[in-house]
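Dumping the structure here so I can ask a few things about it.
A single protein chain has been omitted from the complex, and every remaining protein chain is retained in its original position.
Up next is subunit A:
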Amino acid sequence: MTVALHQTPVFRRGYRFQFEPAQDAHVLLYPEGMIKLNGSAAEILKQVDGQRDVAAIIAALEAQFPGFPTLKDDVVEFIEVACGKHWIELR
């Protein structure tokens, strides 16, 4: 899977991203299951709104967390993994 910057990630149908107070973490809920996300995964997925493309997501995160030289690569890599796991799809 290669991710292009102009593609727009969306959550796969049936996958819901939300904050769970009991876990004190963001999670991804799907049929009969849940993935507990770490802080950086949560920050990336917060940007997934079906409108912003990968480039816009990276720009938003760079503005929010300046001074991380590997941020762009990390985001692309995470999106690749998340697509491979079919949590999100690229449009």
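Rule of thumb we're sticking to: contacts are C-beta pairs under 8 Å (C-beta built on N, C-alpha and C of every residue); 3 or more make two chains touch, one makes a residue touch a chain; residues count from 1.
Everything below uses one rule, namely that contacts and distances are computed from a predicted model.
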Among "Acyl carrier protein", "cysteine desulfurase", "NAD(P) transhydrogenase subunit beta" or "PqqA peptide cyclase", UniProt-listed name of the chain not shown: "PqqA peptide cyclase"
Identified contact with the non-displayed chain, of A:2, A:18, A:38 or A:51: A:18
Where the missing chain touches subunit A, by residue: 1, 12-16, 18, 20, 22-23, 27, 29-34, 86
